[in-house]
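A single protein chain has been removed from this complex, and every other one stays in its place.
As written, the chain order gives the labels A, B and C, with residue 1 at the start of each chain.
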């Protein structure tokens, strides 16, 4: 079976020239340019990156399970992309702001979003799981590519505010075809906005291989927009950390945007509603399993003489606890009150919505004499 | 006065490295790569290119005059861009198809659009001046960048039809910021569509200097979309002819799209409604006058020993005749019949539009007993 | 007659269209190998090849804009928009190009583009996956807007839309994709009822209940429920939103004098507003009560667990019927 042979260019699926600091076997590859950016990452720090990745992988598996059990409506797995997401989010400063798509579970988690926040939208109890200002992570974006412009606008504001924070925009390989992403490049470049465009090239946009979106390495898109573009092994958490730090520092120094292409792989389906066996070969998956982002960090730590067994044990426990918390939080999310559908349509009083709310309350009252529950301005997941 | 200092990058307004076959003084510069593409262009052919440019400049001036005299509602002058437009349109085969913006008077004219067609839309008597199929030029596009996608779609169709024709999309420097143009690059590249993207970088998008749209040479946008990009002296008709021929041949050979950036200058206002003194210096204009696209061809011909005086005389007469024809055609365009507002809304019968037409006819009949003129399915300019 | 789901009926209709005219091309995201996220194009790429059933890059403006170029070249592109909420990036190309090109070119360029849009809610989906954007297009001169509600119609109407020389926005009620019905696959298109004509799906005398898409079945159920109360509802499936088949609606309303219009889209400026206003103009002297609209609220589509409080359902439609009949209803005190 040769699925999608025409479009999946070898160039893009067979990782070649990219920044790599830890190879598939866990060997440390030295790189004069990028080593300094992770000079502070000792074994303990590596252990924390490992721990992050294991926990988000476990949370992701729990999300899939909850969906399979009917507790969530949908789940977009991140499995395979742990290094890309953890490496980049751990490069952020606290006051940096992330604009993500729907798949960046690890980003939200690492920014401290509580478990119920991670599942509320997939459970369908709320339109968003957290207050963006509290975690410096925007409401996740489903409209492909739209958030690239939001990150750019936010970064323009950072510049006008003389802030030394930066913004980061996460999007996929497929998203690079949407006009919004190119327009974000234009605006960011023109206004020298402190924004890092972080493209997770996970090889697939649902059933479409990246070769259908681009016959060229995505990082090379940057040059034409007067930005540096960097291609990094997205399954190497250390390399991702290094390049993201570098790009963020560039942004902070007022030198403008850059584009990172993290070459990685979506190990699971697009979402739990997807069936990848319809469009891709098992052999491809098998090849990418060899490049697992977590295994290689463990191998590296082993080589460094760390207590790998202890780390594995402790991490597995932490991951198990996190998963249990996620499950409990999920099951604890009850349906929001009926009239909360009218909350927050507008920030200011609005005669039209108020009239509809009042009428719908009367309608509900036909059934039980009172609206089912009082409206809650802060309705939804709590 | 230093207008627009921040945004007008020297890189882009001071022409540097680009393909040039005839310099500002009219000297022929030899170029091993591009000379072969114009090996057939002898003095007679050069004379025809010269003639084309003089005529369209004269037609353009007549358009401006007609607008100033109240005969046209608006006119977007092409002055300064004659070489870019003539050099490229003369590279087309008869069955190639051009998709233009509003400024490509020379393209429409060179493709045989009759004088009334060139002015009808600006006079406001018709929504379009010609039948696209008859001249292989689409209805000119005002929505910036939209036509790049149309050209791409047309070219995808050419490929699927195994045709050896190509499409060309004309757009400006400002247009490169619109998502549609980047999306056109994506589709063209992905489908290896035989389309040439011809960007006239005339340095300005109304009052905005090209540096606001891009900090990078526009031709370099191509590489990130897996296309070749070529920067050409847009005021050198021979160089433009050469690069466009090369790009078209590439397309015909099935090797896909390419991007040409023709570096040129809009000598006049954006349109007759614009006042460029509000945003640009006379010195800039003066510098570009030195690079006039027409003068240098005459100088080259002179150097080749052609009868320049005779050519000038004959051409001036031809241009005068063309201008007179344009004026006569313009003044001959009468207002279309009232009920023709309802023509062609749909290709098939439509009850709703028919009802509105009938009712409006009754309304008109209130005034003079009958609708003012019979509806004309082919209404408008004739 | 074959029993097919609505989704399969569309698939067969598309297949017929591809087979009948080699200028028909299908384009969309994931429509090839995958057969579309709803499998509406399942198997068609395998049968007709990659140049007739085209997986496109991820860009809706790109999809529609290239379809315009293909129309210039004489193709009849059928574009799939993956979900209702993803049509907006293509809005400019639809409104400024697709809708206007025939007019702008004074009839020289035909634009036989069909834009298929799975639409509406009721499937517990995430945001942007349950929108009802049809009113935007019904307000756009130059477009035709049709909506199928059952397998038989879906099968015929998709072929009619593709055969039409006008651009057609073709809405498919995604929550009905899996519902089965009888389809006459042999029937000739030439004899079929034109897609612009509405269908009286349940005859009745007391109230005219007009709807389309996913709510047609709900309206039929409402008619059955009302009948038990002795109320006779005539249910009309609009099928075409632009133009609307007013003769059929008028004939009904002149008899019943009472109009209820239901749709999932918000009320403000929804299709129901136009129909209420137009039928009031046309039938004023026959009206016993102001037309009543039963619609989604004017809110962004709510999270899945709240959608049942947004979407009109059988009870809400019956409440609307009570209102138009002056029977006790949710607004009795308010409107008394």
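Here are a few things to note about the model shown:
As a convention for this text, a contact is a pair of C-beta atoms (placed from the backbone, for glycine too) under 8 Å apart; a residue touches a chain by one contact, two chains touch by 3 or more.
Just so we're clear, the structure is a prediction, and the values are computed from it rather than from any experiment.
The residue touching the chain not shown here, chosen from B:34, B:50, B:154 or B:342, is B:342.
Interface note for the absent chain: among A:20, A:85, A:101 or A:127, the touching residue is A:127.
From the options B:22, B:49, B:64 or B:126, the residue with contact to the unseen chain in the full assembly is B:126.
Of B:143, B:299 or B:316, it is B:143 that touches the chain left out of the display. Hidden from this view is one chain, which touches chain B at 3-4, 6-7, 73-74, 102, 121-127, 142-144, 174-175, 177-180, 205-208, 212-213, 273-274, 278-279, 335-336, 338-342, 345, 352-353, 356, 359-360, 362-363, 365-366, 380. Mapped onto chain C, the interface with the missing chain covers residues 61, 85, 88-89, 91-92, 95-96, 99-100, 103-104, 127-128, 135-136, 138-139, 141-142, 242, 265-266, 268-274, 276-278, 280-281, 284, 287, 289-293, 297-300. Mapped onto chain A, the interface with the missing chain covers residues 97, 99, 126-128, 131-133, 138-139, 143, 146, 148-158, 160-161, 167, 179-180, 183-184, 186-187, 190, 343-348, 350-353, 377-380.
Rule of thumb we're sticking to: only the chains that are shown with their structure count from here on.
Relative to chain C, the chain whose mean Cα position lies farthest away is B.
Mean C-alpha positions place chain B and chain C at a centre distance of 41 Å. Chain A and chain B have centres, each the mean of its CA atoms, that are 44 Å apart. Shared interface positions of chain A, defined as residues touching 2 or more other chains, are 7, 177-180, 212-213. Of all residues in chain C, those touching 2 or more other chains are 56-57, 59, 61-62, 89, listed in ascending order.
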